[in-house]
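Working notes for the structure below.
Of the protein chains in this complex, all but one are displayed in their positions.
Every chain is named by a letter (A and B) in the order it is written, and numbering of its residues begins at 1.
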Amino acid sequence: MWVARLVTKRLFYAAISLAILALTVMIFSRISGDPAMMLLGPDASPEDLTAMRSKLGLDQPFVMQYLYYIGNAVRGDFGQSIYYNESTLSLYLQRLPASLLLASVAFAWSVALGVGAGILSAVSRNRMLNGTVSLFALTGMAVPPFWVGLVLIMYLSVDKQWLPSSGSGTWQHLVMPALSLGWYFAASNMRLTRSAMLEVMDSDFVRLARLKGIPEWRVVLRHALPGALIPVITLSAINLVLMINAAVVIETVFAWPGVGRLLYDGISYRDMPLIQAVVLISGAMVVVVSLLLDFLYVLIDPRIRHAE
Amino acid sequence: MTEMGETNAPLLQIEQLEVSAGASGRKVRILQGVDLALRERETLGVVGESGSGKSTLAAALTRLLGSGLSITGGRMTFAGEDILAMSAKRLQHLRGSEIATILQDPLHSLTPWIKVGLQVAEPAVFHEGLSWRDAKARAVDLMRAAWIPEPEQRMKAYPHEMSGGMRQRAAGAIALCSAPRLLIADEPTTALDPTIQLQYLDLLRNLQRQHGFALILITHDLGVVARNCQRVAVMYGGRIIESGPTKEVMDNPRHPYTRGLLASMPRLATAGRQQKRLTIIPGQPPVPGAAVQGCAFQPRCAERLERCATQRPPVFTPARGRESACWLEENTQ
Partner (left out) sequence: MLNKWRASDIPALLAAAFLVIIILVALCAPLLAPYDPTFGNLTARLLPPAWMEGGRPDYLLGTDHLGRDELSRIMYGARISLAVGIGAVLFAGTLGTAVGIIAGYSRGLADQIIMRVVDAWMAMPSLIFAIFLAAMVGPSAGNVILILGLVYWTRFARLVRGEVLSLRERDFVKLAIVSGASSWRIMLRHMLPNVVNTVLVLGTLTLGVMIVTEASLSFLGVGVPSPEAAWGLMLAEGKAPMMGGKWWLTVFPGLGIMLTVLAASVLGDWLRVKLDPKGKRR
């Protein structure tokens, strides 16, 4: 059955991605220094160090270490945070909801504004509108999200004192982080929607719909728009992943208590196990989410099934 | 101007139509000096190569030209009404319910994500205010009349689930939804298999007999014209260079281009017997809109005169109902 074949194939590739991810994390973690020394401090005795190394399994051959590492990960043991003295996994899960909230709000508004403005700009002849939209789309994609955040803080927090500049808890805390995080993606959606719409509006079936005397609103919404949305949905799937990246910096700027901030804290406190765990879990999440989106895609578009 | 001498006033009358491209200042003429008259229930064939302007002419009739193109001169009347003076709302009603169009490639001219039945029903909903339910019922009948088997099932299909021929028949059903008085078919059979082509043209003829619309059949295929059209207009370089009743034009072509076209057609009757090779017209057709001095066909014309290179020939009327834009006709006036 094609389904089983497709599923296994994708799962296999995902597994390889995860394996490589784990391998890379493990290899690079070793570079930063001896884990035993980091745990025990620089004035530990050689015997203690050897004992700790043995305990951590560092005297084993590399392959064995790798397998242990993966084995632990699969069981949910990603190590213990030095600073917080808690399981890194539980720390991660504690912070995850905040990140998801931020990401979903940012995603929602960026899609709504981006697609909406893109459609309007493709359909309308208004020069001002088109110019503004194009400008926003272009610059919005060139601006680093954290700068947007800083500028927003400057105006809305420092200058006008309307919104709090950091922390979380009320909807006011959510506004600026979500705005900054979504900025780039709103611009990207706007650009893509506009060009996709322009292309679709040029096609023969739109022409025929007009020749049939169908009112323009229906031509745009029912005949043209669905075609333009296909690439937008594809892009949104990719953007979702990119958003996770950008969220790290945004959370840092606004002290938003999410996973990204956790990573930053780990870096500040030189908490190696925490850093490794966050990277590994985030990376794994991304791989899994991409996989699910892939499956979703195949369900939606029947043509892909035949291409496999 | 041709004198018809018939009692019906023409349904469609076009005088000196000019279509240009480009912003003002750099006007490039795509169509110029086009005169056309079409009576009710009449079938007119418009023949020409790619780039001759025939599709632009079709688009101009309902003022749905592509971006950058606009009507820059002439008059068009439909059933006595000035098309160029119509408001946007009037035009919207004109399109689809009074003048219907069938495009060339049904795979790309039907919207891929809307079920075929809904696309057939749409005109009735938006032109006559029918409910979707009633419109869909009418759509079934229309599809049946267009020789689509099992129309109730086909209604729910998407365009890519139908064969090319069936899609084009659906396009015909769409066109007839609101009983148009004029149907413009822009190369309707070019994208179809040859066996289906004949079938489709039969269908169009049939529908025309039943519903009584006038038909403009745009094609590059003289054979199609010969079988189906009472009158023919030959286009070249954005102008109509010859027109008249089909039989007369095909038996006795007056313009060198038409003569060349007919000579380059393989004839079944003489196939295998003739020793001569098919003649071709040497050279290339002009790029649409290129400014031309004199006659547009002159560089490729075997019978050209000196003045053809500098003066563009007007349309002469060598016989009643026959027109030809060639200096050779000057003496016959």
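Criterion: contacts are C-beta pairs under 8 Å (C-beta built on N, C-alpha and C of every residue); 3 or more make two chains touch, one makes a residue touch a chain.
No experiment lies behind these values; they were computed from the predicted model shown.
Remark: the absent chain touches shown chains A in the intact complex. In the complete assembly, the contact with the undisplayed chain comes from A:V143, out of A:L6, A:V143, A:V175 or A:I233. Although one chain is not displayed, chain A still touches it through residues 13-14, 16-17, 19-21, 24-25, 28-29, 31-32, 138-139, 141-144, 146-147, 150-151, 153-154, 157-158, 165, 199, 241-242, 244-246, 248-249, 252-253, 263-264, 266-268, 275-276, 278-279, 282-283, 286-287, 290.
In this section, only the chains that are shown with their structure count from here on.
By the touch criterion given at the top, residues 203-215, 218, 222-223, 226-227 of chain A touch chain B in their complex. Chain B makes touch with chain A in their complex at residues 62, 64, 92-97, 100-101, 103-105, 108-114, 122-123, 126-127, 171, 174.
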